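With one protein chain removed, the remaining protein chains of the complex are shown where they sit.
Coming up: chain A.
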Amino acid sequence: MSQTVVPPPGSTQPADPPRRQKVSEGKRAERKLAWLLCAPAALVMVAVTGYPIAYSIWLSLQRYDLRFPDQREFIGFDNYITVLSNGYWWNAFWVTSLITVISVVIELVLGMALALIMHRTLVARGLVRTVALIPYGIVTVVAAFSWRYAWTQDTGYLAELVAPESALLTERAPALAIIILAEVWKTVPFMALLLMAGLALVPEDLLKAASMDGASAWQRFTKVMLPVMKPAILVALLFRTLDAFRIFDNIFVLTAGAQETSSVSMITYSNLIRGLNLGIGSTMSVLIFVAVALIAFIFVKVFGTAAPGSDDRGRR
């Protein structure tokens, strides 16, 4: 934010932006120590994340199908061309994006509502919170199976209730809707928890002041609460978007990717583990990695989401 205001004499001036000064001797020693102290952790990080990433990239540049191990050779970006010009990949990509966007939007709305309820309840607060968190506590695969049974034609109670005549999980649009439903059901509590932490950041006095200033409940929510908790909302959205983009278990259980409901993770799994095509599979996982990194980058740079842990926007 650029400020052209001249502060009045005597008023405390906002601190100058850090100047690139020559680093003093002591400072330098301190920095060196800091690096040394971080080194062990950094090494572990490199070993457990850097190495697999590098190895994936290396694999993605080769023709490497375990069924035909003799044909292994370095082929540069050929795999990328294969994948990016493939209809299945793009279908999976759009399905994943659709699921991500829709489920995150719904989760945000419902999560906010749930957070407000949990924040406001005065009686049996602990009980309400515990109950709300149950879906998040259930193993996804288990929950996905119960959704699958519920939606199976003839035997499932939800299928019976909603559309007894058709097998919803075998049609594309309804199947996607059910996947989104399962995803939303599972993660709304998590969203609500993150948002509740944000709600706690909104001082009670601020809301009182807003009502005195003439704001209705809705205006208090939109004009005071949301802007003040914006950092928390962005962090919650970032977490959820990254998570949702890697959706796997719900789809695996509910449709196994049939009727073109595969996500990018699904299709990667099919190629890598089922198809044993290490080259193509690795290419896909590298592409997922790039997409996720891009999402994070957009959130942090464009929306100004404070990276979790850094504390310079959240503070007032």
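Following the convention adopted for this analysis, a residue touches a chain if its C-beta (ideal position, glycine included) is under 8 Å from a C-beta of that chain, and two chains touch if they have at least 3 such contacts; residues count from 1.
Following the convention adopted for this analysis, contacts and distances are computed from a predicted model.
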Hidden subunit of the complex - UniProt protein name among "FAD-dependent oxidoreductase", "ABC transporter ATP-binding protein", "Ferredoxin" or "3-phenylpropionate/cinnamic acid dioxygenase small subunit": "ABC transporter ATP-binding protein"
Touch criterion as defined above, residue of A:G26, A:P40, A:G87 or A:G214 at the omitted chain: A:G214
Hidden-chain contact residue, picked from the options A:I178, A:V224, A:L237 or A:I288: A:V224
Where the missing chain touches chain A, by residue: 1, 3-8, 11-12, 14, 203, 205-206, 208-216, 219, 223-224, 227-228, 230, 316
